[in-house]
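For chain A:
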Amino acid sequence: MKNHALDDKVDDLYGYIEERCLWQFFSRSWDRQENIDGVLDQASRLLSGKDPARSTPMESLFYADAKILVADVRERFPWLDEAGEEEVRQMMDDLKGRLVENVITRSKNRELNHHLY
Partner candidate 1 sequence: MPMVLLECDKDIPERQRHIYLKAPDDDARECLPIANVPTIPGTLSERGCAFCGAKLVIGGVLKDTIQMIHGPIGCAYDTWHTKRYPTDNGHFNMKYVWSTDMKENHIVFGGEKRLAQSIHEAFDEMPEIKRMIVYTTCPTALIGDDVRAVVRQVMKERPDVDIFTVECPGFSGVSQSKGHHVLNIGWINEKVGTAEKEITSEYTINFIGDYNIQGDTFLLQQYWDRLGIQVISHFTGNGTYDDLRCMHQAKLSVVNCARSAGYIANELKKKYGVPRLDIDTWGFNYMAEGIRKVCAFFGIEERGEQLIAEEYAKWKPQMDWYKERLKGKKMAIWTGGPRLWHWTKSVEDDMGIEVVAMSSKFGHEEDFEKVVARGRDGTYYIDDANELEFFEVLQHVKPDVIFTGPRVGELIKKMHIPYINGHGYHNGPYMGFEGFVNMARDIYNATYNPIRFLAAQDIRDPLPLVMPERLREAA
Partner candidate 2 sequence: MSACEVAAPRPHEVKLAPRERAGVINPMYDCQPAGAQYAGIGIEDCIPLVHGGQGCTMFVRLLFAQHFKENFDIASTSLHEDSAVFGGHNRIQEGVMVLAKRYPHLRVIPIITTCSTEVIGDDVEGTIKKCYKQLEAELPGREIHLIPVHTPSFKGSHVTGYAEAVKSIVKTMAKKGEPTGRMNVFTGWINPGDLAELKHYFAEMDVAANFLMDIEDFDSPMLPNKAIETYGRTTVEDLQNTANATASFALAKYEGAGASEYLRDNFEVPHHLVNAPYGIKNTDDMLRKLSEVTGKPIPESLVRERGIALDALADLAHMFFANKKVAIYGHPDMVLGLAQFCMEVELEPALLLIGDDQGSKYKKDPRIAELKKQAHFDIEIIHNADLWELEKRVKEGPVKYDLIMGHSKGRYIAIDAKIPMVRVGFPTFDRAGLYRKPTIGYRGAMELAETIANTLFAHMEYTHDREWILNTW
């Protein structure tokens, strides 16, 4: 198996999310941030073999999105099986940063900070 540098791995994961995940493109900055944190936190747990949090409706929602995401990326990127907890954490942190940068900070969508829905 090719030994991916962390950046390449994050590229792969980011590429998947960019193309498939609608939750990154919610209407406002704050709910994009909420989704990025929520889904990726659940994904971290799942990738690290931990139980997901499912005690609130929002946690169940993030779990639902994360579960499908994790199943898909595991299938596409076999190197994930070998990632340790620390590497997963690192990847997810970088991924969050990349997502925040692309869909919030640098997004040209002029409605992201509208005070109303």
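Miscellaneous remarks
The rule is short, and it goes like this: contacts are C-beta pairs under 8 Å (C-beta built on N, C-alpha and C of every residue); 3 or more make two chains touch, one makes a residue touch a chain; residues count from 1.
Selection criteria: all candidates are chains of the complex that A comes from, given by their letters.
Everything numeric in this text was worked out from a predicted model, so none of it was measured.
When you check 1 or 2 against chain A in this complex, the one that touches it is 1. Against candidate 1, in their complex, chain A makes its touches with residues 18-20, 22-23, 25-28, 31, 54, 57-58, 60-61, 63-65, 67-68, 102-103, 106-111, 116-117.
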